[in-house]
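Every protein chain but one is kept in place in this view of the complex.
Chains: A, B and C, in written order; residue numbering restarts at 1 for each.
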């Protein structure tokens, strides 16, 4: 019954707006009316480069995300977004826990601000895998013990670890999303390096791909301009 | 060539989300799965009444608005929204000016916090009409004089009055919109009275009607609960 | 070495602004200059009642808070505030865990939107106490096992439960704080009932008391007006 996962779920639930809307909202300022594709791309490049951020706000993307609580803890520090998350006060949480797969680099070297992650030994992976598995199972057992005794869900959940999966809807506009991506991914060509934890980066990369399809010109321009949010 | 208007323009450019999405995002918290229309209405009423505001944020509405600058000055004090407005730095502004029509109550009586507006005499309307018309024409003349002399638009615009029309795109979610409506309209059944200037109320009422069509259950519930934003 | 606590820590680190500043910023709108104490109180009451919220924003309060992660999870959903929290990525977390004391009502009765909490039996408290204690000790053991094996802190922390204590600095203005209090406390005389989890309410009550000393007129007026944030 207890389930372990190493992956994240990200779905695009609904969206509004596109590259043309970026250009259209920018043109209200200038009164320009031309709207060929080439001019739209040029305009978007100018807006991104000179950090005119507001035209990238007339759009919205709602994602459904399943990820462990420690990912949501980092995610929800981004204040320019709307959240609704599963609540351990209102429902009994399902026994689904995150456990890193063998690809996840486990060993951190270097000092603050310049950490690097490298693969560990087989033994290190085995200890990690077993510890997380056993600990999750044990914690969930204590959770059940309290629930069976009639204790309130909001009290019993105290023992649940931050690798338990939760789910949420999150809605952001493209400007907020680019800010999120600039901080929570680490890709080639970025002007300002970030050091995201791999698990939130997994979520961010899936969001990035879904968004890129909806606003391909903005996306390409974001990359060309060093992945700096305007 | 100089034009006078007494009305506002509000168009719904694009939208995302509906009543069902409010319920869907709320249910991620509780894990409930039932989604009959009756249950959706009951859930939305509960959310509104108990001020669970976040489920009303997974939607977005972009409006195109034409209104005088003094309306935009009040509008943009609402910080939970995205704006792109026509810019007097980038383009020469068109000579379109607001002038109250004969229905607009011109006389304010009472003291701060309890003002009332009443109709003025014909003479008062005539003075208002003539003063605004003549002043607008004169100001625009000085604007043109400076532009003809080669002075920068951003300098010349200094003489333009706040009744000149501007245009903008504004994007808000339903929660921000309900907050806006609760402060910028004055309708029957409101729990907390507001005293909006009539001109921004004209814009707000048009936005309200457009939004009501997209989220009829939320709208009805908002009214039933005293027009208090959750 | 492992420590259990049932209480929260809240300290006021720094503050700016007071009741007089509320009145002063409101008076910039009206040009009124009188500033007797009686008039200040009357003005603040008018602002609160008619929901003129902005004059309550020209102040700031920085609190230092120690509380379990499940409290911080709720706290940080409040987006109009500034946060810096202890990070399990940068440091090894100390083994301090929350365990409810015997006063904490453990049993929840009623249905969603109308829950009530009542005291449990001695047996229920004993099961709760033992489960949380044993589970916390076990989880922290697994955390140490991974750290000792050289596994990165950000990976090892996955097993830590949400009742582990964390610490943060949070800065809010009085308007945001009143909104927080209206949702996270449940006191007599409130116009809109809330159902906060007791543990965040403990933090909120301590913040309320510290803030009340700095802005006594605003605080009294907040209570008199049904604890509705303006």
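By our rule, contacts are C-beta pairs under 8 Å (C-beta built on N, C-alpha and C of every residue); 3 or more make two chains touch, one makes a residue touch a chain.
Only a predicted model underlies this, so the values are computations on that prediction, with no experimental measurement involved.
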Task: Sort by label and list the shown chains the missing chain touches.
output: A, B, C
Statement: In the whole complex, of A:44, A:183, A:200 or A:217, the residue touching the missing chain would be A:183
Task: Consider the whole complex, including the chain that is not shown, and state which of B:5, B:51, B:104 or B:214 touches that chain.
output: B:104
Query: From the list C:41, C:147 or C:168, which touches the chain that is not on show?
result: C:168
- request: Since one chain isn't shown, list which residues of subunit A touch it in the complete complex.
  value: 30, 46, 50-51, 54, 77, 112-113, 183, 192-195
Statement: Omitted-chain footprint on subunit B covers residues 68-70, 73, 76-77, 79-80, 83, 88-90, 98-100, 104, 106-108, 112, 117, 120, 123-124, 127-128, 131-132, 134-136, 138-139, 142, 145-146, 149-163, 197
- line: In the full complex, subunit C touches the hidden chain through residues 13-17, 21, 24-26, 28-31, 54-55, 57-60, 62, 64, 82-87, 90-91, 167-169, 171, 173
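As a convention for this text, only the chains that are shown with their structure count from here on.
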Task: Using the contact definition from the top, classify how the chains connect: line, ring, star, complete or other.
output: complete
- prompt: Which two chains meet at the most C-beta pairs?
  reply: A-C
- line: Separation of the C-alpha centres, subunit A versus subunit C, in whole Å, is 26
Field: subunit A and subunit B: spacing of chain centres that average the CA atoms, whole Å
entry: 34
- request: Could you put a whole-Å number on the gap between the CA centroids of subunit B and subunit C?
  value: 35
Multi-partner residues of subunit A (each touching 2 or more other chains): 83, 90
